[in-house]
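With one protein chain held back, the other chains of the complex are shown just where they sit.
Presenting chain A:
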């Protein structure tokens, strides 16, 4: 524990070093190197602890409010998330180091706000949330993490969209923290003790627990991006520099998931059956909506942010299932669902980081995030293209990559629905399963679209045509998560074994309980109804089939004479505006027609010039976000209205102010007098 705390202290030291960046010539190397080192240390500590049966280290620091102190504790659950956060921290540091240098060279010195001092602070904040063991420390760290990431978003303040994104982000972050504050307040009312140990010992009664569940789903959900609280996420995540986007999207949302697990599984005691039902419902809505949004985006980073919303939906579905099965006293199935959730947490942090890095590499190489200005990058950036392909395949849940394993486990848990007794839950789980299947399929379409438009075809702009491969550090930063994606996909069992202490802590069972034969290369959970997964066989079969396919195509097709039209409609030569190509919007159109016209009120407008007019015909697409209409706009109107009313308080006379204070005092005294009776 001392090691973790000193590593976090070291992160703070790195922030100081980053603040002195102007004086130190090698500041970025020092800061990114030091941050990666500290993260590696914490991740290693957590992994060793988990391998040894789950760490349980506690520490009380004499800081904070004098009579409360700061309680820190790292148990198995914290350790799992410490690994996720710090693994993300290591790769992001590696990539960020290269990214910063590349941008430094091309744009000159101080185009953007400072990233160096804030970057280690952001990581330190996330680590502190994970080891906090009282509500006060937790909320302080949570807010610290939010503010650090908010400042990082603001570092690109010269771009026109950033201020709006940052404003929305800070509002949603404050809202989330307020909900969490209330939730912990309710949890602590029974005994007045804000430490997690005391909350665990005194589970609240049913009404209070229901309130806590709702508040946690709102508070942590707004940070994780649950629909309809996700509105800030696709604006704020892409606004930050790419390695920070990767951290925010791949890692910070996981810290929010941690908060949900910590409260719902650990602090609240025995769950009620409907908690899982509500959680799952939100998860399913989030998954489907998230991927539909993603399919309509042309901005690469915004597309990835929406895809994060979808993946958070899948994770929350798994959490809901685990809650349901925990409440139904079938702990082994609950352990399976929770293992799926944790595995997906790890997986998503890996491939989402990888894809954001790839987006950063495209941005570095071409200066654009607009899909319709990319294309043909596979020829100019071969390494990035291969690594991005791995990421895209993994997030589309293709075997033998890690995304598939996570979804597979999740569906095994869903197939266990008949074991429940509540009929409403059985039906809900069936619906949720269908929604998840739809979301997964749509996600695959979404990433085919992303990869096909960005890397295949012909360049759609001069910048894309002249792109050059990014530097070694950035490529290495992408390669690490890519390799991990493959390794975890082929051999997931050791990782799930590593998580077992956390599962035992939360649901008092492991996914492999009661199985005698459990080899490390075979994934066969007890409650998977006889199903099992072997990544090695999968890998070999897919490799063989691929070889056969490639050879076949090469033999039969490559050397055939091909006929084509001499007037190729602009396809001849690198036309900088190869407008006749299939575009991102073209690719999304069928799905937009099928779903978007009802959900998003998407409309196509064709502007056809009159015969003889030389203007080109134009197709424009308009769509509206229902979350904005239903949640954000009424809320913002209400806030404005309240602010206008409250504004009067600003202009009262001294006597009125005194009167208000006096009345408040009298009312409080009356309340005290009444409650004493």
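Just so we're on the same page, a residue touches a chain if its C-beta (ideal position, glycine included) is under 8 Å from a C-beta of that chain, and two chains touch if they have at least 3 such contacts; residues count from 1.
Throughout what follows, contacts and distances are computed from a predicted model.
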*Which of the following names does UniProt give to the chain that is not shown: "HTH luxR-type domain-containing protein", "Hydrogenase-4 component E", "Glutathione synthase/RimK-type ligase, ATP-grasp superfamily" or "Cytochrome c oxidase subunit IVB"?*
"Hydrogenase-4 component E"
*Decide which residue listed in A:427, A:536 or A:666 touches the omitted chain of the complex.*
A:666
*From A:421, A:558 or A:653, residue that would touch the chain that is not displayed*: A:653
*Going by the touch rule given at the top, which residues of chain A touch the chain that is not shown?*
651-656, 658-659, 662, 665-666, 669-670, 672-673, 676-677
